[in-house]
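Here it is: the structure, laid out below.
Left out: one protein chain. Kept in place: all the others.
A, B and C are the chain letters, set down in written order, and residue numbers restart from 1 in every chain.
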Amino acid sequence: MTIPVTIRLQSADFDAAAEARLLTQGRADIGAVVSFTGICRGGAGADAIAAMTLEHYPGMAEAEIARHAEEALARWPLMGLTIIHRYGRLVPGDNIVLVVTASAHRTAAFEAAEFLMDYLKTQAPFWKREERAGGPSWVAAHADDDAAAARWTPGKTSSSS
Amino acid sequence: MTIPVTIRLQSADFDAAAEARLLTQGRADIGAVVSFTGICRGGAGADAIAAMTLEHYPGMAEAEIARHAEEALARWPLMGLTIIHRYGRLVPGDNIVLVVTASAHRTAAFEAAEFLMDYLKTQAPFWKREERAGGPSWVAAHADDDAAAARWTPGKTSSSS
Amino acid sequence: MKILYFAWVRERVGKAEEVVEPPSSVATIGELMSWLAGRGEEYAYAFENARVIRAAIDQTHVRPDTPIAGAREVAFFPPMTGG
Partner (left out) sequence: MKILYFAWVRERVGKAEEVVEPPSSVATIGELMSWLAGRGEEYAYAFENARVIRAAIDQTHVRPDTPIAGAREVAFFPPMTGG
């Protein structure tokens, strides 16, 4: 059976509900659907941002996401997978990223979605530039994101990263 | 700040997308939304089911779910939480349960959603009765669901349950 | 004391609820199950494997050794299969 996999990079917004519906409609073998939506936060006070620009490396971004989608399909018994990552200028409240996983049982759906999000945060070539009152700045990578991603590597614990 | 919490037990279907939208609309502090939808599976061959009836203990079901919602709010920095559990007769493909968690960051949203699903599976007073060609039968509890729920109890590992 | 039955416990007992007056020697949930099991064939069938049956007092999960004194509503049911 072919597992439906959708990967899209786009500047346009996405409809998380419609994407989840596409994975499940007309099927009776899916028991669990997990949907993760990442949203542009506005911050507060001096940290408030007016907008964010997501830069990406065209070609490599698609390849990296596809590679991790393949890995997720190999590790968990998924019945459907959708990954959408936006690029360009976003304002607070805008959607950034969507991961939808479908499986017979909830554990596979949850784990695969977390795995993909951890890898998107640390391996997919995207960079966030925030516009604040004090001027624009590039978002720094977070050590805890690296630790989160490391937990999926056999023989590697988060404390070693 | 009051955290929006919605808990509903109903025979009617739910709209996962509309529920998620209710949690996030008009806000710019939410960075992560995790939505879990549990769906009635149809099974295959001799295991195929025509329908499923979800019996519940009115009053206690609401109380148990509310108690676990409180616990999730105490353990994770959530900014919104919606739990909907259906009862009554469902056919394959029908929605059963919805958990939506909103937070600033993905880890809290993912963990709280998994915690709530693990507890709904093992502690909320619902019972599934499946209709098969060979007659109706009550779904047996799964040891791995108990193990999944036990991982959230401090000092208790899944192997001890 | 009001007793509720759910799922296959309800089907075996043949009713969803009833009011009973156990003797004062029946002090715990486990003893209440034993006492109910002696009330007839359908009860004996429902409680034949009492170890798998879960109980709640006034809508809170309890264990077999929990005292029933003061309970208004006691429920018996199989392990939960929601979610």
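In the analysis below, a contact is a pair of C-beta atoms (placed from the backbone, for glycine too) under 8 Å apart; a residue touches a chain by one contact, two chains touch by 3 or more.
Because the structure is predicted, anything quoted here is derived from the model rather than measured.
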Chain not shown, its touching partners among those shown: A
Residue of A:V33, A:L54 or A:L78 touching the missing chain in the full complex: A:L54
Option from A:A17, A:I30, A:I49 or A:L120 whose C-beta touches the chain left out: A:L120
Contact set of chain A toward the excluded chain (per top definition): 38, 54-57, 59-61, 63-64, 85, 96-97, 117, 120-129, 138-141, 145
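In the analysis below, only the chains that are shown with their structure count from here on.
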Euclidean distance of C-alpha centroids - chain A vs chain B, Å: 23
Inter-centroid spacing, chain C versus chain A (mean Cα positions, whole Å): 48
Set of chain B residues in contact with two or more other chains: 38, 117
Residue numbers of chain C (touch at least two other chains): 83
